[in-house]
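Removed: one protein chain of the complex. Kept in place: all other protein chains.
Now for chain A:
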Amino acid sequence: MLRFLRFAALFGGLILSASALAVDIDAASYGYPLTNPFEATIATTPPDLRPTLPLDEDINQKDRSLTLRPEREFELPDNFWAVKKLTYRIATQDKPAPLIFLIAGTGARYDSSLNEYLKKLYYQAGYHVVQLSSPTSFDFMSAASRFATPGVSKEDAEDMYRVMQAVRAQNPKLPVTDYYLTGYSLGALDAAFVAHLDETRRSFNFKKVLLLNPPVNLYTSITNLDKLVQTEVKGINSSTTFYELVLNKLTRYFQQKGYIDLNDALLYDFQQSKQHLTNEQMAMLIGTSFRFSAADIAFTSDLINRRGLITPPKFPITEGTSLTPFLRRALQCDFDCYITEQVIPMWRARTDGGSLLQLVDQVSLYALKDYLHDSPKIAVMHNADDVILGPGDLGFLRKTFGDRLTVYPLGGHCGNLNYRVNSDAMLEFFRG
């Protein structure tokens, strides 16, 4: 009898696990042309494989702003005047429709190119769309964040939730049928925490939530990104810096082409040319862009909280003040430095201590494991060659999400989001 039960359990387990397998897209049938993850991350999809999208002028949209932290009007220096209010972009349909919130990735504003792309995609499919800045974005930190020290996902989600509520309050006449939520990269992690918060606050009752290329372990992701600027790049020497190297290549590329033409296909075309960048150079380029985000975050957080790590607390700043010396100091600080010098001390002070490991556990997807496992409304799309993942991360996603996880074989970090196969799947998820 006992043996029979054991067998039954085993069988049940097998059947259950079989039914909850992630959807793995087969590389051969996927048809995405960029097999190099770094190239995909930088150039994204070649233009003729992207979905057809409406023009900006055919979209009924406007930028609106919210005053969420009126005290910042007085606390922030004069040259922050443009970010004392939080701006968002709203695109509306002229009939009752579901509304989808889009959360941008690390350091990105509401109008980042990926957010714009997602807006067009969902707007075309009949949604009202609200584009929001990332909690790590300069404007969000200044205008909407209570502690202006992004990185503690739960606190970021609280800030984000308030923003969403304020957006709804500012558009009371908009006929919304249902609320949906999506985000890419760090924005996907934020979306997961916002969805979790919404289970208790119940302001929106999100019907479906889609996470696009989220970091699983936030610390792995930032370590990977910090590491990208440590690649050994050929061609750098005492007289040529990395930027000069890339700009020289770009100059030669245009000279060979005969004229300067900036368009969507430029990066793709450039990589097909003789001047193309190597893996290490591309990694360095991606790493550089993230280091600038890290510098912005470190500077802004330090300034708003008057920590004195980068800007002396009483240093007078007017519109004419040169910020270059502070940029010089801030750019020495990578994500790891920001976490160690600013996030951990604040988090310890607020929550009574804890180690880095505990922080990592709290701010990563691990913290929501049970919730994500049991919420059929949340799905994930990720890539097998995403640079922000580490070993074991996909395994965690497979165990947690089961068949609500789709793994694409290619695409790097968010490079395939504008591939037609992906855009169809993204629309299909919300439609179904």
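Throughout what follows, a residue touches a chain if its C-beta (ideal position, glycine included) is under 8 Å from a C-beta of that chain, and two chains touch if they have at least 3 such contacts; residues count from 1.
One rule holds for everything that comes next: contacts and distances are computed from a predicted model.
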Among "Phosphate transport system permease protein PstA", "cytochrome-c oxidase", "VacJ family lipoprotein" or "Amino acid/amide ABC transporter membrane protein 2, HAAT family", UniProt-listed name of the chain not shown: "VacJ family lipoprotein"
Options A:236, A:266, A:337 or A:425, residue touching the unrepresented chain: A:236
Residue of A:80, A:123 or A:184 in touch with the missing chain, whole complex considered: A:80
Residue, one of A:108, A:132, A:157 or A:309, that touches the chain absent here: A:108
Full-complex contact with the absent chain, from A:130, A:195, A:295 or A:426: A:295
Residues from chain A at the interface with the omitted partner, ascending: 24, 37-38, 57, 79-83, 107-109, 111, 133, 137-139, 224, 227-234, 236, 241-244, 247, 250-251, 254-255, 258-261, 278-280, 283-284, 287-288, 291-292, 295-296, 299-300, 303, 319-324, 327-328, 330-332, 384-387, 389, 391-395, 398, 407, 412
